[in-house]
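Here's a structure for you.
Note that one protein chain is taken out, while the other chains of the complex remain in position.
Labels for the chains are A and B, by order of writing; each one numbers its residues from 1.
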Amino acid sequence: MRTRGTTPKSLVGPVLVVLALALLASLTFYASAYTVIFVTSILMYVVLAVSWAMFSGPTGYISLAPAAFFGVGIYTAAVLGLKLPLALVILLAGVGSFCLALLIGALTLRLRGIYFVIFTVGLVELIKNLVLWYEVTFTGTRGRFVIPVDNNTVYYVMLTILVLLLLTAYLIRRSRFGLALQSIGEDEQAAAHVGVNVNPLKTTVFAVSAVFMGAAGAIMATRWSYVDPYIAFNPLFSFMAVLMAIFGGLGRFYGPILGAVIIAYLEETLITRFPYHYMLIFGLVLVATIVYLPGGLVALAPKLRSWTARLRRAHPGG
Amino acid sequence: MLVTILEVVIAGLLLGGLYALIAMGLSLQYGVARVLNVSHGEFIMLGGMITWTLTTQFGLNPLVALAVCGPLTFVLGYILHGTIFRRLASTAESVGIFEGNSMLASFGIMFIIQNLALVIWGPEIRGYSYLAHPVNLGGALFGANRLLTLSFALVIGLVFYFYLAHTRMGKAIRAAAQDRGAAALMGININYVLAICFALGAAMAGIAGMLISMSYPVNAVMGFEYTTIAIIVVVLGGLGSIPGSFIGGFLLGLVGSVVTYFQPGLALAAYYAIFILLLLVRPTGIMGK
Partner (left out) sequence: MHILEGNAVTKHFGGLAAVSDVDFAVDQGEVVGLIGPNGAGKTTLFNLISGALAPESGTIRFQGDRISGLKPHVICRRGLARTFQSVKVFPHLPAHANVQLAALFGRTDRMSVAEANRETVELLEFVGLAGVGAVPAKDLKLPLQKRLEVARALGTKPQMLLLDELMAGLNPTEVAEAMDLVYRIRDRGVTLFLIEHVMKAIMGVCDRIIVLHHGQKIAEGTPQEIATSRTVVEVYLGE
């Protein structure tokens, strides 16, 4: 499922990135309010997909925790949003998610990978139950109202989170630690034997990935005005993160981004026409991708190239 | 006071029987077929919803629904394994990668089944009444339906134990669980055995769902919480140990009952606390290797 790409040498990539950023940065000046909201959602999904891929991609440790961290962020905003300034709330949401991930990592990442996976599977249910119990027992509230923030602010905050995430993910990936993460995914014991201190590295990167999920949750909460534990802690967000990253492909850096943009766009169009069936389609997409195209869309690129090369060789004149 | 303790203990056993049944199914799927089936709870849900439909829409006795739920979920599990998981096993480079991919695939299946259920039955909570009359056990009152559930769980556990110990397929399953390679070399059709294991696990879930529907309300999104509980029981019992998950189910049921008595709503948190304790002290579980 993991493929290794070589370093891109052309300038096409960086130019596209700069162009995209310029377009995104100026979006609110030329796009409709609906578009801004729509793009905010897409950015949110990109954050979830890329941060999930940042850890689970190279190491192969499958995490189903994004929903938990995202929910922690949402609930942080719900609880603190009325009392503290927005920036601080988002920061605290990130820090909270970081600490939670650190705990989980310290507890499970020193054991066989399956324990980590199992722990993250039920995590979102656990936190939902805990929060629900706390709300029912102590605060007496079932849901909370979140102070609304205007759409443009939400958009720019999400964009900032995304840019910071992309920078972080890219720098890690290209650094010695990115190589170390890949080696952990390839053969953890061998990696340890060449000097990689595997447990702290895994835990740290996992925790860093959680920061962005939490921050994204905090800012998205302001769009929903009312949240309760069932809305905040929904396994759906883990599903979307995983689906987008795998559909796009984990072999290249832009894979999860591509997957997130496509799936998010699909969701927007499908949700109006097939409101009760679109999740079914996504489930099928995930299964089909894992079974038939485990490398995701990015794995198609070399296949396409070799396929067209074969065509050209077969028909040299054409 | 004594009645209260009896109430809590029996409630724990009743819950435990259910947990044991659910966990045994998942243990078969993970322990033998190495599939961490995150969609396990959806089979439970299917069992419950199908029973509800047969009972309320067709007026059938829930126990008759057993004859529908069991085979249906069995076949569904068999097909899923044969198409998806078998293919993943043949293309995976290592066991670790297979486990990861199959878990993710089951995650996809979870959403497919859940969504199908939402389309068919909608999100409303459904229920029906069956054998709800109370039975007096030493002063503690319990619905007859819940006692029936426990009996079923015990019977199925026993039958399954004999199945594993004394039938050809059962021995093949135990062989495959111990050493798949060696089992294949012994002439066992390993793909068939794994598919049967997965299907049996799914059938246990379906039957558990039917039993749950007798005593509790059911709805299309009830599955995931049961999946979570099943996974914790499997870890508690020891990954790969089917008798372990049977015992673990009862243990966790008792814990759940005790915790619910003092603080309803904290049961799952208590299960996770035990899970965390296990990870710290004895990750291999009660009967794990």
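One rule holds for everything that comes next: a contact is a pair of C-beta atoms (placed from the backbone, for glycine too) under 8 Å apart; a residue touches a chain by one contact, two chains touch by 3 or more.
The structure displayed is predicted, hence computed values, not measured ones.
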*Could you run through the displayed chains and say which ones the absent chain touches?*
A
*Who touches the missing chain here, A:L179, A:I231, A:L284 or A:A301?*
A:L179
*Just one of A:V18, A:A190, A:I271 or A:L311 touches the chain that is missing; which is it?*
A:A190
*Kindly state which of the options A:A67, A:M158 or A:V198 is in contact with the chain not pictured.*
A:V198
_Please output the residues of chain A touching the missing chain, sorted low to high._
2-4, 6, 176, 179-180, 182-183, 186-187, 189-198
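Operating definition for what follows: only the chains that are shown with their structure count from here on.
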*chain A-facing residues of chain B, complex*: 36, 38, 84, 87-88, 91, 96-97, 99-101, 103-105, 107-112, 114-116, 118-119, 224-225, 227-228, 231-232, 235, 239, 263, 265-269, 272, 275-276, 279-280, 283
*asked:* Give the list of chain A residues in touch with chain B in this complex.
replied: 1, 60, 62, 64, 107-108, 111-115, 117-119, 121-122, 125-126, 129-130, 132-133, 136-137, 235, 239, 242-243, 246, 276-277, 279-280, 282-287, 290-291, 294
